[in-house]
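Attaching a single structure in structure tokens format; questions to follow.
Excluded from the complex is one protein chain; the other protein chains are retained at their positions.
Right after this comes chain A.
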Amino acid sequence: MNSIAIDRSSAAARPVPARPRVVGGVSAGETVIEARGVTKTFGDGSVVALEGASFEAKKGEFISLVGPSGCGKSTLLRIISGLIPKTGGSLSVHGREVTEPRSDIGMMFQKATLLEWRTAIENVLLPTELQRRVTADDKRRAAELLHMVGLKDFEFAFPRQLSGGMQQRVALARLLQTGADILLLDEPFGALDEFTRERLNVELMRVVAEVGGTTFFVTHNIQEAIFLADRVMVMTPRPGRLAKIVDVPFERPRDLSIQQSPEFNALVSEVRDVLGGH
């Protein structure tokens, strides 16, 4: 895949966007998300979707969430994004408690949810358009992002002219266009075939590293979770609980071949053991 790096100098020359972009100036390893006993109950409190989740995330970290259906992965992500309120505990992003959707936090869903009457580039520009007037620089940036996700010649294609995988790439570019540095991805490639998914995973890893985002990635696939992440949050259901956080020691970016290594397989069994106990 053509991986064109974003021209950092042009990025610096851009007028300061309304959405804060944490790119330089902040030392790596700084804690950007802090969750203490985050709890979510539905209805009259009888459905405990998430119970006492505590964790931290450092800047630029890639964290996978695995666990069986109904263990509260989407619930946790939606709480971090500010889409739904938590019923207990505390959660701060960049030192501020999350109470509503914020411009420094971006979310991508399983469905691309592109607007079918907009071309790819117009879809990518939507987040900017909802905040302020779109400038020529925004357009250039959107074109760059489409380029970066491998859709160089499809800026003016409508969603109906794109395959499912290409639509998810547009959705990824749209997520990056928000300028958010906390990226929440809820099974973003879950609806795609395995071949496309594997390729997109590798590109996702490269792209988020390039923009320096802190990433939460939900998946059902243990191999995928380990392959992509610095740390894997393993969750178990009834009630939804954060059972264990597994460190993945491989350097990033990684090659698909590490999946054959004994260390990798040891991690897979470790995660499987946590899940198997339930």
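One rule holds for everything that comes next: contacts are C-beta pairs under 8 Å (C-beta built on N, C-alpha and C of every residue); 3 or more make two chains touch, one makes a residue touch a chain; residues count from 1.
Keep in mind that, in the parts below, contacts and distances are computed from a predicted model.
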Omitted chain per UniProt, picking from "ABC transporter permease", "Fe-S cluster assembly protein SufD", "glycine dehydrogenase (aminomethyl-transferring)" or "Serine palmitoyltransferase", is "ABC transporter permease"
From A:Val48, A:Leu126, A:Val202 or A:Ala243, residue that would touch the chain that is not displayed
A:Leu126
Where A:Thr31, A:Ser103, A:Thr196 or A:Gln259 are the choices, the one touching the absent chain is A:Ser103
Residue list for chain A contacting the dropped chain reads 81-83, 101-103, 106-107, 109, 111, 113, 115-117, 119, 121-122, 126-127, 129-131, 136, 139-140, 155-158, 160-161, 178
